[in-house]
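In this view, the complex is presented without one of its protein chains, the others remaining in place.
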Amino acid sequence: MRLGELAERLGCRLEGDGGLEIGGVRGLEDAGPQDLAFLAQERHLPRLAGSAAAAVILAEGWPPVDRPTLRTSNPYLAFARALSLFHPASVPSPGIHPTAVVSSDARVAASASVGPFSVLGPGAEVGADTIVEAQVAVGAGVRIGRGCRIFPQVTLRDGVVLGDRVTVHSGAVIGADGFGYARDGHRYVKIPQIGRVVIEDEVEIGANVTIDRATLGETRIGRGTKIDNLVQIGHNVRVGADTVIVAQVGISGSTRIGSRVTLAGQVGVVDHVDIGDDVIVGAQAGVTKDIPAGSVVLGSPAIPHGEFKRQLAVAARLPEMRKILRALEERLAALEARLTR
Amino acid sequence: MRLGELAERLGCRLEGDGGLEIGGVRGLEDAGPQDLAFLAQERHLPRLAGSAAAAVILAEGWPPVDRPTLRTSNPYLAFARALSLFHPASVPSPGIHPTAVVSSDARVAASASVGPFSVLGPGAEVGADTIVEAQVAVGAGVRIGRGCRIFPQVTLRDGVVLGDRVTVHSGAVIGADGFGYARDGHRYVKIPQIGRVVIEDEVEIGANVTIDRATLGETRIGRGTKIDNLVQIGHNVRVGADTVIVAQVGISGSTRIGSRVTLAGQVGVVDHVDIGDDVIVGAQAGVTKDIPAGSVVLGSPAIPHGEFKRQLAVAARLPEMRKILRALEERLAALEARLTR
Partner (left out) sequence: MRLGELAERLGCRLEGDGGLEIGGVRGLEDAGPQDLAFLAQERHLPRLAGSAAAAVILAEGWPPVDRPTLRTSNPYLAFARALSLFHPASVPSPGIHPTAVVSSDARVAASASVGPFSVLGPGAEVGADTIVEAQVAVGAGVRIGRGCRIFPQVTLRDGVVLGDRVTVHSGAVIGADGFGYARDGHRYVKIPQIGRVVIEDEVEIGANVTIDRATLGETRIGRGTKIDNLVQIGHNVRVGADTVIVAQVGISGSTRIGSRVTLAGQVGVVDHVDIGDDVIVGAQAGVTKDIPAGSVVLGSPAIPHGEFKRQLAVAARLPEMRKILRALEERLAALEARLTR
């Protein structure tokens, strides 16, 4: 594709020769003389000298460079779009693989595909342009929307609902029973988990994630939310839109997470709390109570970011403080002794 | 079912019209005029006014309400049982799906079922009324008891033993090799893991849980213990009866966990320690040594609950303490100077 056309399709401003033929997108180090490269930060600009890249995506405002440039206010976004142009996802042909076991009353759109050894239960629905890959388990009454991609070895248990353009990576289990028991003396009696899970449009769910069905009602993940690998989401949790949940986070039952929230890696959230919109929770933090919208919290138990930093700074000086305290004690005792004499 | 019969089957005391026909069990908000509802806490009683529920389960001792009531000392338990009555688990017909690959010398009870694409290795046994769903891997010599339910895409590796009425959710891997190596200089040499895993009766194992086989001997999970999603249990661990292990807990090799213990979410326990009966370990805690029976511990490293709370309270005052310390230093220096003059 010519650089000029590329500029247009990516919504970038072209600096230099628009007739240049571009063959691909690569990192600065790996880019060859037909590649478009990308710089994440201005301070990396000197590395461009050593790169064979034909052209480069740069932020508006960064200094001019020695080769054709695509200027944009959001280089990272232009990079993402360029990758999509040059590396479209490989798509299997529509149709149901002859080895798949599909219930007689399941409905699969003609443009959808179902891979080998996948199983579709009674009443399951697969929407247009959706790809269900190999060895997927789709339970009874599951509804998968349009343009979804379900990678190998995903389990969608009975009644799970997926919106449109949802991606689920391998090994994820959606709709297993929530962890709920009533006590009968020392014994635990299972509370049947008869609710469902609803995943809204454009959600992406990482590998080996677990999202439990609700006891009653539903567990719901809001539009555009992105969930990294090995995350656990308990029964009746509700997550808003455009939220980011990094790997190995655990969210306990009935908790609500707002929209545009970031939960960093390995965060834990207790049950029945409410995390407001636009909250940021730092890595490994433990949320034990409601967090107001817009807050940044850290630590276990999680506290406001500023407070955490202050405590951490003082903690580093604790051994020194202890010494000072002892010295003060001695000096004070000396003074007291002197005044008593 | 008539409310009177329901009262009898749930072991509740009936207040009001026992002839009322009940069609289902729902949460207070969702309940319709044929539904039985459930209140978890007395303080939620005012919400009953806005509910269409026909009848309600209440604890003995809570005030009377404006509709027929099932009274019990344990409303949560009655709720669990009512759900089981109205929503019995869907059960596939007995029999082996024609696509399953079952070793010629595996034994499957006539009342059991084996789903599509499941594989049963040589000598595997599946007990009466047990359901092995789709795409399950059952290794050589595995013994599954009666009335178990093994959800899709579970792996039970060679020699694993499951008692009766065991539930294993999708993606769980039971009996993979323990993590054991001998060092040979800088290199690690694998120690063959030739022990097994034994899961006792009525254990429930969550989605994507991993329970490793023993090096020698066995890894054992005691009767009635409940394990949430994404938990890791190392080789040669022994867990007692009626213990609750919440999501993302990790238990290192050869550790012993007592009975009626609670390990909250994301807890880590080092290897070769002993956690006594009835211990409670708070979320995200890190257990580094033996914990006596009946203790409540928190923090990483875990310390007694009271001590943790005290340290936490003081930690919050650390910046203030540092200021006080500095002020004292100055005042003391002033006094000393004055007395020296």
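In this document, chain identifiers A and B correspond to the written order of the chains, with residue numbering beginning at 1 in each.
Note that in this section a contact is a pair of C-beta atoms (placed from the backbone, for glycine too) under 8 Å apart; a residue touches a chain by one contact, two chains touch by 3 or more.
Computed from a predicted structure; not experimentally measured.
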Out of A:34, A:74, A:111 or A:288, which touches the unshown chain?
A:74
Touching the hidden chain, out of B:113, B:135 or B:167, is B:135
Which is it among B:85, B:128, B:296 or B:325 that touches the chain not included here?
B:325
Would you indicate which residue among B:2, B:44, B:190 or B:289 is in contact with the undisplayed chain?
B:190
Quickly run down the residues of chain B that touch the omitted chain.
99, 101, 117, 119, 135, 137, 140, 153, 155, 157-158, 171, 173, 176-177, 179, 181-184, 186-192, 194, 208, 210, 212, 216-217, 230, 232, 234, 248, 250, 252, 266, 268, 270, 284, 286, 288, 300-301, 303, 307, 310-311, 314-315, 317-318, 321, 324-325, 328, 331-332, 335, 338-339
Take the complete complex as the reference. Which residues in chain A touch the chain that isn't displayed?
25-27, 30, 74, 76-77, 79-81, 83-84, 87, 89-90, 97, 99, 115-117, 133-135, 151-153, 167, 169-171, 204, 206-208, 224, 226, 228-230, 242, 244, 246-248, 260, 265-266, 283-284, 300, 312, 315-316, 318-319, 321-322, 325, 328-329, 332, 335-336, 339
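The criterion applied here is as follows: only the chains that are shown with their structure count from here on.
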Averaging over Cα atoms per chain, report the distance between chain A and chain B in Å.
26
